[in-house]
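Attaching a single structure in structure tokens format; questions to follow.
The block that comes next holds chain A.
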Amino acid sequence: MLKHLVSAAIATVLIAPLAHAEAMKMAVTTSFENSGLAEVLLPAIKEDTGIDVQLLVVGTGQALRLGEAGDVDAVLVHSKAAEEKFVADGDATHRREIMYNDFVLIGPEDDPAGIAESESAPAAFKAIAETEAPFVSRGDDSGTNKKELSLWAAIGLKPDALGDWYKPVGAGMGAALNTAAGIDAYIMSDRASWLNFGNKGDLALLYSGDPLLFNQYAYLPVNPDKGDHIRNDLAQNLEEWLTSDRAKELIDGYRIADQQLFTFNAEQTDASQAAE
Partner candidate 1 sequence: MTDLWGGLYAAARLLITLDPDLIEIALRSLRVTLSALAIACVIALPLAALLAVRRFRLRRATIAILNALMGLPPVVVGLVVYVLLSRAGPLGVLGLLFTPTAMIIAQVIIIVPLVASIAHQSLRELWAEYHDLLISLDTTQRQRIATLLWDGRRSLLTAALAGFGRAIGEVGAIMVVGGNIDHATRVMTTAIALETGKGNFALALGLGFVLIALAIAVNLAIHWLSRTERGQQW
Partner candidate 2 sequence: MVEMLPLVATGVTVTRRGKRLIGPVDLNIEGDGVTVVIGPNGAGKTTLLQALHGITRLNAGTVRWACPATQARRAQAFVFQTPVMLRRSVLENLIYPLRAGGMARKAALALGREWCGRIGLGAAEGRPATVLSRGEKQKLAIARALIIEPAVLFLDEPSASLDGGATREVETLIETAAKGGTRVILSTHDMGQARRLARDAVFLLRGRVHERGPAPEFFHSPGTAQARAFLAGDIVE
């Protein structure tokens, strides 16, 4: 009996590495995956280009590390400063802006800090700090986290000097939203993750619209100098597709609860040149 088990197990191991012929790996952020846009784009990419894009859903920091190690062929993230450093370090051939979405401020429906009436994002943050209402931060060095930190900095506050009401949870967007829902806290989220989030509890979208909250996604093909295994050819094809009219139509047309989530803003003229 045991022999059968062992041989069956060995057989399964041997069949295991059934790699697809035209597969490439792309590291993306949790917020992108949670938006549900990937489920629309990936089948279309496969249909149009034959490329099977395998997504590694991680935080921005880990996504860039995966690219740096040469473990993925491309990276799609949203943290401009880190991306520019990534290109400057020679880890990516270039940075290409694709689309943006926006961040929104979520909080308990009764809004103890009164941020719904704020004039700007920094004003809203200031109101939260003044009432010392609980605030959940991703605290994971992700793009979302970095954006949030920049907003605290804009009103002259340092997160590590804030009181107990500031709670960095060190988790992905979904997990952080779960925490905020559990303790009725304020939190900054990307709009897509919020709309797709299934456990809203007493939370509501309280503030959005400040251009400071716009969230630019950029595509970074990993430098093929890192080794022969880097599928730069596929990464280029994918870039061409991501900046095509077809992508524009799908990205701008993607809706959750009748709300448009992403705005396509790639420079298409460069795209056609780059593709040649």
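As a convention for this text, a contact is a pair of C-beta atoms (placed from the backbone, for glycine too) under 8 Å apart; a residue touches a chain by one contact, two chains touch by 3 or more; residues count from 1.
These made the cut because all candidates are chains of the complex that A comes from, given by their letters.
Computed from a predicted model, the values in this text were never measured in an experiment.
In the assembled complex, chain A touches candidate 1, while the other choices in 1 or 2 stay out of touch. Listing the residues of chain A that touch candidate 1 in their complex gives 1-2, 5-6, 8-10, 12-13, 16-17, 19, 23, 25, 30, 34, 54-57, 68-71, 172-175, 177-178, 181, 196-200, 226-227, 229.
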